[in-house]
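This is the structure I want to talk about, given as structure tokens.
What you see is the complex with one protein chain gone and the rest in place.
Order of writing sets the chain letters: A and B. Residues in each chain are counted from 1.
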Amino acid sequence: MKINWFKYAATINFYALAGRVIPFFWVAAVILITIGLYWGFFKTPDSLDNGMKEYYRIIFVHLGSVWMAMWLYIMMVFWALVGLVFNTKLSYMMASATSITGALLTVVALATGAIWGKTSWGTWWDWDPKLTTFLILLFIYIGYIALQSAIDDTRRSDKASAVLALVGLALVPVIYSAVNCPDPTQCSSLHQESSMKNIEPNIMKGIIFTTLGFWMYSFATILMRVRNIILQRERNTNWVSKLKEVN
Amino acid sequence: MLSAFWLVLKRDLLLALRRRSEIFTVLFFFLVVISLFPLGVGTEDKTLKQIAPGVVWIAALLASTLALERLFSSDYVDGTLEQLALAPQSMSVMVLAKMVAHWLLTGLPLVLISPLVGLFYHLPSHSIGVMMMVLLIGTPILSMIGAIGAALTLGLRGGGVLVSLLVLPFYLPVMVYGSGAIATSMQQGLSLQPYFMVLGAFALLAIVFSPLATAAALRISLE
Partner (left out) sequence: MLASLIFSSLLGNYANFILGAMSVALILMLFEPVQLLLKRRSVLQDIKRLKRLEQRRKSEQQAKWKTQSKVNES
């Protein structure tokens, strides 16, 4: 079957498509997060080999939001790039809709990380490379949103913030390496190394389910926001005034 | 292409020398920030030496973002920028010339005055030399990264605050290694070469990519 993808680059078609799929994403998000949390709380051991106790269960919301915050940034840059290359207005709308959900999940990641830090390191905040990089990521998201809302002309604000997102993507790895090794001759960090390989299978299941659930949640909210942006920007067009929502 | 570069550079320098007070505003801002820190944090010899590397860099970052707004704004207002965009020569080259001029007017004076900071903060003479070196490599990077932000926020209301918000997080790597080098220089027997290599690499990358990104951003803003 051949699908004409460009059909959905038109806002009128995309608006309808998004409206149809949003409920499915919501259902999937609720189910997956519920399964993930249930599994995480009742099917996992009370303490881990390395001495971590029940508090490690924060991981189920922490990791999901961390991964999604990073992934959404990449998605945002992808849409910004598509917009710059093909000059399609819908891709810019997707980019700006993604930015807010991304910023929100970054806040969730930082907050849950701080709570976890309090239990395991005894401090709410530590200037540890991963935490610091996430703080910077939040600043970059905020910069993107601020730039977009500061420019009244939507064409310019779309393109300008797209360039900013691209510059940010180029610089985030540099920033990470800078905060990771302030001394270029040696590196150290308090945050534990990623221990994905030797993780307990039940915990892994919980993590996978909640992360997938967060993913579905992001899709649902981003599509909802895109629909709002479409309505807002195209309020004067013929097709919007013919929608059954406004009649 | 080279002649366009020289022409823009000469023009910008000439214009700035006619309004010398702007150069001094940035310079004195730098000095004021530098001299406020000891009064806020404490004036003990040990504290001063400890905070000096970070303070120098933070003051340099703030002075640099403060000066950014002027990089393109007057040319934007009087239409020169549109003429540059229409010129057949590559816009990146002319943008690079503007960045160089901007650095000569706002970055270089900071480098030259930084020994004074060393005296304020009781730094050994060896560290003062290192500080001048890292500022010499680092401030051009600040100008070049900042130019992207300045181009994106061209002609916006409240652009000055916005440009700081956009650009300051991106300055972080330069600040980390720049102040790291100064701090390391105060300890005996540690090699500074890695710091200079990293900063040099940043400078080279910035020279290659920043004019391209800035020119693209300017075209978007001028549309």
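FYI, a residue touches a chain if its C-beta (ideal position, glycine included) is under 8 Å from a C-beta of that chain, and two chains touch if they have at least 3 such contacts.
Predicted model only: the values in this text are computed from it and were never measured.
Every shown chain touched by the omitted chain in the complete complex is listed here: A.
Checked against the full complex, the candidates A:Ile58, A:Leu135, A:Val174 or A:Ile208 give a single residue touching the omitted chain, namely A:Ile58. Among the residues A:Val108, A:Ile151 or A:Cys181, only A:Val108 touches the chain that is left out of the figure. Checked against the full complex, the one of A:Asn87, A:Thr123, A:Ser149 or A:Gln232 touching the unshown chain is A:Gln232. For subunit A, the list of residues touching the undisplayed chain reads 26, 41, 53-55, 57-58, 61-62, 65, 101, 104, 107-108, 111-112, 115-116, 118-119, 217, 220-221, 224-225, 227-228, 231-232, 235-236, 240-241, 245-246.
Assume only the chains that are shown with their structure count from here on.
The centroid of the Cα atoms in subunit A and the matching centroid in subunit B are 33 Å apart.
Taken in their complex, subunit B has these residues touching subunit A: 148, 152-153, 156-159, 162, 165-166, 168-170, 172-173, 176-177, 180, 184, 191, 194-195, 197-198, 202, 209, 213, 216-217, 220-221, 223. Interface residues of subunit A, counted against subunit B in their complex, comprise 136, 139-140, 142-143, 146-147, 150-151, 155-156, 159-160, 163-164, 166-168, 170-171, 174-175, 177-179, 182-185.
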